[in-house]
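One chain of protein is taken out of this complex; the other chains stay put.
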Amino acid sequence: MGDLADTFSDWYSIISAFAIWLGALNLMKISIEKVSKKQKDWFFAIATIVSFLLIVIVGFFFSGGRQFLDLGTRFDWLYRYIYSPLSATMFALLAFFVASASYRAFRARNAQATVLLLAAFIVMVGRTPFGDWMSSMLFLPEGWRISNLTNVIMNYLNVAGQRAIMIGIALGIVSTSLRIILGIERSYLGGE
Amino acid sequence: MNRILLSISLIIILPFVVWLAHKGPGESSVSYPPYDLVVMSTPGDSAGSITLNWFSLEGDDETAQAFPEYKILRSEAAEEPFDEIGVVSFDSPRATPKTRQFRDTTAVIGPSYFYKVSCQTAEGIIESNIYGPVQSVAQPPGEEPIEIKDIILFPPTQLRVFDTPDDNGHSITLEWKISPNDIPKSLMFNGYDIFRSTSQDGPFERVGETTGGISDQERGVKTLADGKEVRDGTSYYYYVEAKWNGKTARSNIAGPVKSRQQWFHTGRGVSLVLLGILITSILFYINYAKAGKKLFIRKIAGLEAVDEAVGRATEMGKEILFIPGIQDMNNMQTIAGLTILGRVAKMAAEYETKLDVPVSRSLVMVAAREIVKEAYLNAGRPDFYNDDMVYYLTDDQFGYAAGVDGHMMRRKPATIFYQGAFFAESLILAETGNSIGAIQIAGTAMPAQLPFFVAACDYTLIGEELFAASAYLSKEAKLLGSLKGQDVGGKLVFFSMALVFIILATIASFSDSGLIAKIARIFSVN
Partner (left out) sequence: MQRFFERLLTMDRRIIFVVIFLALSVPIFLQIKIDIQVTSEVQILYDALNELSRGSRILVSCDYDPGSEPELQPMAESGFRYFIENDLKFIIIGLWPQGPLQANKALEMISEVNEGFVVEDGDTLYFGHDLIVVGPDTIRYGIDFINLGYQVGQELVIQRMGSSFGAAFPNDSWYGRPIGEFSIMDGLNKLSDFDFIYNLSAGYPGTYEWVQFAVDRFHVPVGAGNTAVQAPLVYPYLDTGQLSGLLGGMKGGAEFEKLVGYKGRATLSMVSQTAAHIFVILFIVIGNIAYFATRGKQSKRGL
């Protein structure tokens, strides 16, 4: 049975690897169509095509080194100086969006929202050295420092909530899986 | 009344069923007879002598102020009376932090000797195991004798081998008591080599190695699983060799042992019972619903708003953007999201509203196309369907987020659905959608992303509400029944049992018994 499981794992890995081409070719097809038909915003499609071909061609044919992933190869250069900064930039957007979303959405509309706000303040402050500094300024006793309160919130209140959500999600997954296995749920195949 | 009685009986009976199903802890295979005495002819001593090594008794350590002396007893036969030949006092230098040594220089070359160690403690006389026969052997001339305080390499002992439990075969587990020289962070101890043979007399071949240290603190043993070309049904013999400063010391030979497959993982009995309860409940309520009984489901605001959201896009003449998450088809959330896509696509087809579905996985693209095509067909508008409505962007998380954001900023959809598994890109997408004024309905079972969606979207399906969407939107009896079964069999039963065990554990914590550990172990998955 274990060998069978290993075989299926191998098959999944192979299929996953080949499936990437399915999507990539579709992306190229749509982008080329956009360019050839001069549809709206077709120049963005050019950027897509150029980026795709650049990575593929350099990676396969012109990377150099013993392996294309080696340090100092052209592919490595593309990874370090183009892909990494772009990826980091997109992730960095979160910092700004968190601030704007917090400003817009975090309102003490009712008692529960107020409690949530207070907990958020304590955790945000307690997770930084500023919290320790504030605790010493306020002469809070040992065990009642902001970082201690943060630990209580994270280790008890947060864990309780996370566990409840995780249990609910796990039950939902088991139920959905059972429906799919029994054929009760067929809509994901396109049927009713 | 019947329901109450049923619930009470479940609360009482089920914990016992779970107790019966759980697998208890393994018995410690390594015994610690007081001392665990090991004796050998002293290496490097041309005059011939015998060295004894034993583990110090409890209380005899470097922090102690005093401890009774150990008496060394010797005999020429195991059954004859033993004579005291020496003592090791508390102040004598220790061989290692945990062991004591004694060199018997009165042992002559030739006869065999038996030894034991005795100590008069406050609890009475504690005697060690008898070790022997051992002979004093003269070492070749020219070698320097080793000082008493120097460490002699003592072997690992009490090697035990057995078939690795609860596996698919081809594995044998070895357990042994570590060599006294195996001290944490020792610069001279170099771990253990494992030797194996199909015959007790050899030849043995080296099949693996491992570092020093106890691997199972609770049971005090070093454990290793040998899986190197182990054939099921073949008998094997093993010994373990400690390596120290270029020297080696061998353990006892253990065997024969055969590996074999097990059909069931006995450590997962509890999981089987709980899963059985859940599945039985789901099947029961599916049949209950099929029999025509009405089932109540509370309103889910996010799903009630789907109609309104699609209608808004239609009125504004703008498109609907549907994002089924960034995970593949093996993720249940993606499947749940695609189920909702089917309903949304049908509505979009009926209202002739443009629908766009950018995806992050190729297999999801294929599945989503089928779903949307089928939906348009069922709505009687196959002419409105176009394969390019569902298109692949990239597998890369932030590349996908950038692509979808660009789509939102350029096309400004009126309605955006986020239904599936999301990660860090969730807030990037939701905030961008918010900035263009779209109505946004999100649904995910990723707890980390829920706060972001709640903050940025108009409606959010939280956790299992996403999985309930299919049943909720279709109102199909079988699907509703499975929802009810999941709630009763899952939450009601599990939380009832959890409550019982929490109360028991709370009581046990005041009574200082071993019950807490036993209770915790019941639900641990092995």
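When the chains are written out, they are named A and B in that same order, and each has its own residue count from 1.
The rule is simple: contacts are C-beta pairs under 8 Å (C-beta built on N, C-alpha and C of every residue); 3 or more make two chains touch, one makes a residue touch a chain.
None of these values were measured; they are calculated from a predicted model.
Here one chain is not drawn; of A:W21, A:F62 or A:F96, the residue touching it is A:F96.
Listed for chain B, the residues touching the missing chain in the whole complex are 168, 184-187, 189-191, 208-213, 224-225, 227-228, 327, 330, 396-398, 421, 423-424, 435, 447-448, 525-526.
Against the chain not displayed here, chain A makes contact via residues 2, 5-6, 9-10, 12-13, 16-17, 66-67, 69-71, 76, 79-80, 83-85, 87-88, 90-91, 95-96, 98-100, 102-104, 106-108, 117, 120-121, 124-125, 127-130, 132-133, 147, 151, 154-155, 158-159, 162-163, 166.
Keep in mind that, in the parts below, only the chains that are shown with their structure count from here on.
Averaging Cα coordinates per chain places chain A and chain B 25 Å apart. Listed in rising order, the residues of chain A touching chain B in the complex are 1-3, 5, 16, 19-24, 26-27, 30, 33, 40-41, 44, 86-87, 90-91, 93-94, 97-98, 100-102, 104-106, 162, 165-169, 171-180, 184-185, 187-192. Taken together, the chain B residues at the contact with chain A in this complex read 167-169, 261, 275, 278-279, 282, 286, 328, 332, 335-336, 338-339, 342-343, 359, 361-363, 365-367, 370-371, 373-375, 378, 388, 391-396, 398-399, 401-402, 406, 410, 424-425, 427-428, 430-431, 434, 445, 447, 450, 452, 454-456, 462-464, 466-468, 470, 474, 478-479, 482-483, 485-486, 490-491, 494.
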